Structures are given as structure tokens and as C-alpha cells.
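Missing here is one protein chain; the remaining ones are kept as they sit in the complex.
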Amino acid sequence: MNKFNVVGKREPMLDALDKATGRARFTDDLSLPGMLYGKILRSPLPHAKILYVDLSGAEKATGVKAAISGKDIPKKKYGIVPMAKDEYALAIDKVRYIGDEVAAVVATSLDAAEEAISKIHVDYEELPAVFDPLEAMKPGAPIIHDEVPNNVSATIRKEFGDVEKAFAQSDFIFEDTFETQAVNHCPLEPQAALAMVDHSGKVTLWSSTQIPFFLRRNLATTLDIPESMVRIIKPKVGGGFGQKIDLYAKDFCAAFFAMKTKRPVKFVYEREEVFTSTRQRHPMHIQLKTGMKKDGTILAQQFKVVADGGAYNSTAPLMITLACFFIMLPYRIENLLFEGFHVYTNKPVGGAMRGHGIPQVRFAVEAQLDTIAEKMGIDPLDLRLKNAFQAGEPHPAKLLVQSCGFSDTLIKAAEEIGWKEKRGKLPFGRGVGLAGASFPSGVSNMSHISSGAVVKIERDGAITLLTGAADIGQGAETVISQIVAEELGVSLKEIRITAADTEITPLDPGTFGSGVTLRAGNAARIAAQVAKEKLFEAVAEKMEVEARDLEAKDHRIFVKANPEKGMSLEEAIKVYQYSDRPMPIIGRGSYQPPAKEPTTLLKEDGNFSPAYSFMTQAAEVEVDTRTGKVKVLKMVTAHDCGRAINPMLVEGQLEGSVVGGMGQALYEEVITEKGQVLNPSFLDYGIPTAMEVPPITSVEVETNDPEGPFGAKESGEGTQLSPAPAIINAIYDAIGVSFNSLPVTPERVLEALQKKDKR
Amino acid sequence: MKRILKLHVNGEDFEILTEIHKTLLEVLREDLGLTGTKRGCDLGTCGACTVLIDGKPHLSCLTLTADVQGKKITTIEGLAQDGQLHPLQKAFAEKGAIQCGFCTPGMILTAKALLDEDPHPSEEKVKKAISGNLCRCTGYVKIVDAILSVTDKSSES
Partner (left out) sequence: MRLPRFEYIEPRTLKEAANALAADSKGSVLLAGGTDLLVSMKQRVIQPKRVINLKTIPRLAYISNGKEGLRIGALTTLHDLSLSRTIREQYPALTEAAKEVGAYAHQVMGTIGGNLCQGNRCRFYNQSAFWRGVRRLCFKAGGEICHVVRKPKECHSTYCGDLAPVLMALDSRIKILGPHGERALPLKRLFTRDGKRPLSLKKGEVLKEILIPEPSGKTLYLKWRLRGSLEFPVVSLALHIEKGTNGAIEGARIIFSGVGPGPVEALEAEKMMVNGLLDEEMIEKVSDQAVREISPMRTSIHSPAFKRKIAGILLRQALEQMMKS
């Protein structure tokens, strides 16, 4: 029974009708009088010194208002992780991958801008390039950034327990190597930015960003102006999945040219640029050694992970750290050694993508667990259940897991896929598989990872909510509004929300690390509580009761113990006004995820997330053993997301995430040859179409997390960790081949079947 | 080369002076301010720019504007009639078929063309019809549900 009025309801997104009618405005939908259009010239070479950039041809072209190259911009490096800044908005000294930004122009029309960039001449001195991260780590490999002579730009080494001893005590040891591919996020909206500068020099930038406040900081840095001189507004954003976390040349160039020309400037990327010159999921090379006891206990795991970072860092240190930390859940592994390396290559740049460093390693663990189960004669489900982490257990890395529905997700996913009847019992070519995972709900204990909110109770009873949260299509604004509506006892339609404008809305770290609902939701809830308390004070005084005995619900304020005794919200507001209290009735909330065990994530051990979600994905597949094509017949996703604030939106998150995971299992790979992306289009890069999608069953495993707003935790991002291994394990069940690399294309299936026949 | 083109969009007549090499997508967005039609790949492989021409789905990024003079062009802005939302618009919103919303206009228009052709398509037929409209957010599940829910309603009435 839902004891809430708004929380837990399947409410449509607040902006759904705007999006269904074409009224919703994305960055590229905006234009300003006198606006100029920009284009970027990109490097055709994977690694080269820039000797000379001749802009004169472009500058002379009709309609062109300005042209710049790297030498025209402030020599300020940026990067999403402060300790790993390694990128200029336009390349200054040299280019490091095909697609690296070299120069840019603005013109009075897009036609003119496109034509003009072909008139820029660049002299390069080509340098030896390196494309394989294992090669790049070897002595003597070409050096991509002078500051990093071994090309290893981020590392992590963590050990818990005594790994060596644990392996010595193991009854069985398994060692495998896994490879994962580069994956593009493919948001349907290509990256875009529109900038305007006022007379004081203040820059306003509308950007397809999922992280406005960080963008403000990075943009100010690259422009070399104070942060207060930059305002970022996030219009509707057409999907991000992590790709819109970074600052891109389009943001810098729009702002820089707007400052230079005193005219509004817009830059929009082509789909090809999204593929070659934004971010992608890091390909990884993973060596995994697992020690098992006869009874199925995982005694120890040892990882050596090499991530192909491409030409720049982006989130490198964070990514490799997350890969490490999230391998410590959802199983109990007392002895664990993780060594991770982020390596530069002359290729497109790796960055945050749904799951952020974890799906790759998760794939290795989950695929290996199934082969271990087979060799040890244990059911893969039982093996997982035996090692499943439980709430409240001490964790070797001091993670504090207060709620954990992992075992439940395993059992329910298995039930739903028909595990008992099907696993190992289907005809050759058909199979079922499952895989588990865990994900944080944001990161604790870093003050810049705080959220603020303001809630104003208006004279007519409507509620104004200001939040910095960046809705990129997941429905954050709706969910946060539901939280506020619930807290104030009003309906969702009473909430007027303004979000993600760095000048108007309070600080928020943005959409990453699955912390939005928890962080911004808690901040908004606190703000609502503060506003409510102010109102309660006045009402309590008038009714001669204690404020703490009051409750707000159904648009009324009343005495909890005697609901008849109360008044409407409008009356309450009047009471407040006539009590000579100051208007407006306003509540402010700031929320920083607490950390009972202090950690800085990158440097110290300890609990680093306020809450952890748990999930299991299960798949049933059919392999056409003649053509090698794998058809997914059914997917099940069982997710412990705490309490779902909006179950319909949670389902939408899960379904979309599962299909993305399917793409990574079977269809998607950014293929490069000598650093050139061979398939930078939707024709050749196969994101799933509606034809590929099987029935998907979402099983909610509700827990009530003490830290989440109304008990809510992450949903949707962690879901993308294990569809791929679930499918790979189902293929293993179907044809007895365990794949160690992704994606499993028909070509690879046929090769594997042939090899198997020969044996 | 500029030319005067006469266009019939969402029931309104327009006479515009524009470059002949502009696609319908560019003219709709830039000359007519109808930004509901989205540019997702610009090469005809994502479906975000889909509009209806004489009731049938067309990729506006691969359509010359001059070529559609005299034809009935419908964009997402013109789908609601007399302030009444099209049942597909309502169904998409209510069933959670919209997340980021970037594919939504093209998706809804494609679905409308399908339902006008075949008011009771099978689930497979719905999937096939929208298979050229890519969506990265929803996994298509709720989109297919929303479209099928509209066919159910029309069979009831």
C-alpha cells in the first residue's frame, strides 16, 4: 500500500506534452538576432605537430566573421577531473587523434562556415602514433603527452585482505583474459552550444550539457575569465548517458567567438563529430584471476585492467577508480587486488558512460563466474546467491551498505526467466543466463558534490521550486517535483519548476554517478520542509497547537491526531500573512551525501556512496547456429532502487538501459583503423532499432533506504552493467561457447562454433 | 541560388525566399521557425527529422524544399487539431514513451502515418514501421505500448 499521495505514482513527465507537441526547445532550436554559425576544423592525422595554421583563406571567404586556431586562445588546460586536466579547447602544440580540434570559424550562415573551414591550411609534422594501449605502455612507444612519458595517465592499486595467501588456500584458481569494445553513447541530440555576451562581458551559454555547474567552472577556466562572468543555461537535452559531462570545443568556441565578435554564436556537431570527437566507453583489456573454495565461496580475485583512454584523460582517474570500487560489490570478496591503468592512445577519447568503467569489468567477472560454475558443477544462480553481499555486513573496503536487495533480485530474475526449467535444459541453440551488479547513488563527502534547492510557497498556494539538477530526459525535474509535492501535501500540478540555470538555481553537481534523485531530491525535500515549517508555525499559533503536531496533505494543513481540525493551504497562507510574518514563504535546502567513514574516493578507503543499488539481469537467447545471429528472446531486469518515486519513469530507465546493454553485447562497436573511426554513422554503427527489442520484464525489488528521499536510490545506470554478461552467459548456455570479448557478432559466433566443432 | 517557394505547412500557406539547396529540414527549422522537427544525423538514418508529406513519412533532411511545393506538409506542431492533442501525443506522454523527447516528433509522425494506413497493426508491424526512428532512451518498449494503446482505443469506439 502506498501511503503517499504523489511519491510512487506513475506520473507522466512534466514536460512530456511539450516534447510531444514540438514546443520543447533544445539548444539547436534556439536562435538569437544576428547569430553567427560556427564550424570546427579537425585533424586528419592521428598524431602530429602543428607547424602552422593559415587562416587567411577562411578569413577572406564571404560571410566569415572570424577564424581562430589554438594560438589565439588562452593557454588554459581543462578537464572534468581537476587533477587530470590535459586538454586545450583547440589544439595548441599538437594534435593527438583524428578529429582533434585545430581551428574554428564563424560566419553569417552555416554554408559559409562549412565552406570556410575547407580554406584553412594546416602544416603538420606527422609523428609516430600508437593505437593499442598495451603497445602504448611499452618503453619506447610514442609519447602522446610530454608530461606522461609512459602514456599511463591514471592508475589505481587497491588490495584488501591477503590476496596471495587466499590464492594459496584456494581449491581452484581460474584465470581468464577479457576484452571490451569502444561504445558510443549515441544521444539522439548531437552536442550543441549557443553563446551570447552582454555589455559587461558576461557570457551566457545555452548548452546540451548534463552538468551545468561544472561546465561553468571549466568554461571560465578555458576563457580565462572569472566563474561569475559565465552563466550556463541548460535547455532540453536530448539524452546524454555521460557523453554530455565534458566541456567540448563547441562550448568554448561559441563563447570565445561571442566575446570576440560581440554577436551570438552557435555551434552544433554533426553526427560524425559525435562519433569521432566527443567521448566513448573505454575499451578495456582485463586479466582476471579468481580463487574458489570447493563449496563455491569466492576466496580471492585479482584484476589487472588496462583501459584504452584515447588521446585525453576526461574522467580517467575517476573511471579507473570506479571500475575498482564497483567490483567489490555485489559479491562478498574478502581478498581482492585491483590494478588499473588508464593509457593514452591516438584514438577517440574515453569518458563517462552509463556505468562508467564498471560494465567492462562486470562483464569479465560475470562471464567468468559462469565458466567457474560449469567447471565446478555448481548452478550459476546458486554460486551467485552463495556469495551475494547482504545489508549490514562488514565490507572489506569499509563500504556501508544499509539496504541491499541483491539476493532478492537474483531469485526474482531467475524465477521470471524460468531458470529452473530452462538453464541447461533447452535444446542446443537456446539458452538462459543471468548476471548481477551494484551501483552507487552518487558519491559522498566531497563538498562540490552538494545539491541546493529553493522552495517558495506562493500566495495562491502554488509552489515554486528551484533546483540545479540537470534533466537530460530521465525525468529528474518530475521526480524532484514529486518529492516536493509529497512533502508539502499538494498535487504535482501545483509545482512550478525552474532548473539548471547557474545564475538562478542553486548549485548542483549535475547528472552523473546516479546521484540526482538522491542528492537533488534530498535538497528539495529539505527546502520544502523548511518552507512548510514556517507555515506550520503560523498555523500552529492560530490553532493553538504545536507545530510538530501538524501535517500537510491533500492541500490541507491539519492536526495529525485529529485530521478534521485544520485548514486549506490557501487559508494557511492567509493566516501566515495576517500573522505579520515576512513574505515570501521560502525554504532553502542544501544536501551533501553524508559519509560515516570519511573517504576522498581517490585517496582513502571508506564508504563513498550514501546508498548502493543492486540488480540482476537475465536473458533468454536463441542462436542461429547457421548464420551466427543471436536473437534475444526475453530480458528480465530486477532492480533494487529503494523506493521508486515514479515507477513508470523507473521502468523507462530500466528498459532503455537494458536495450543499450543489448547493443553492447551484440551490435555496437566503434571500429577504428589506424585511429580513424570506420563506422561514424547510424548506418554502420548498430544501435538497436525497435526490431531488436525483445519483451522486457522489469521486476521491482523495493527496499527502503534510510538515506534516500522517501527511500529512493539509483535506477537506470547500474542497469547497464549486466545485460551484456547476462546475454553472453545465455549464449554460453545455448551453444557452450563462452565469449571473452564484445560484441558477440555473428561472425565471431560462427568462428567459435567452427573451432568448437574441430575440437 | 534563391527562389520563392510556396509551401503548405500545417494547414497554412507560406511564401518564402530561400536557397534552392536547402533541405526541407533546414527550411522548416530556420525559415519557418518550426523547430519541432529535429536534426539527429542529417543523413537519413535516425528518423528524428521525419515529417508527413501528403500523410506519408518523409525524411526532411533528405528532401529538397523545392520538391515539396504544393504538397501537404505536416510537422509535429501541426498534429494537434483545434487545440485537441492527437491521441498519439496523449498516449506517448501518459505511457512514459517520452524521455529526452528528441526522437519523439519523428516517432509520433511515423506512427500516425502507420495508423492512418492500418488502424489495427500488429505489434510486429508497429515495430517495423518505427524501426527507422532511433531512440536511445526508452528501449522502445513504452513507445510500442503507446502506439498500440491508440489502436485499442480506436477499435473500442
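Think of it as A and B in the order they're written, each chain with its own count starting at 1.
Definition applied: contacts are C-beta pairs under 8 Å (C-beta built on N, C-alpha and C of every residue); 3 or more make two chains touch, one makes a residue touch a chain.
From a predicted model like this one, the values you see are computed outputs, not experimental measurements.
When the missing chain is restored to the complex, the residue among A:408, A:477, A:692 or A:733 that touches it is A:692. In the complete complex, the hidden chain is touched by one of A:558, A:682, A:710 or A:739, namely A:682. Of the residues in chain B, those that touch the hidden partner chain are 1, 3, 19-23, 26, 42-45, 47, 50, 56-59, 61-64, 66-67, 110, 113-114, 128-133.
Mapped onto chain A, contacts with the missing chain fall at residues 42, 44-45, 98, 110-111, 114, 118, 270, 272, 626-627, 629, 667, 671, 676, 678-680, 682-684, 686, 688-692, 745-747, 750.
Keep this in mind: only the chains that are shown with their structure count from here on.
Between chain A and chain B the centroid-to-centroid distance comes to 29 Å (mean Cα coordinates, whole Å).
Across the complex, chain A is touched by residues 19, 29-30, 34-43, 45-46, 48, 75-77, 79-80, 85, 89-90, 92-96, 98-105, 108, 126-128, 130-144 of chain B. Only residues 10, 12-13, 15-26, 28-29, 31, 111, 185-190, 236-239, 241, 268, 270-271, 472-475, 648-649, 651-652, 655-660, 681-683, 687-691, 693, 696 of chain A touch chain B when the two sit together in their complex.
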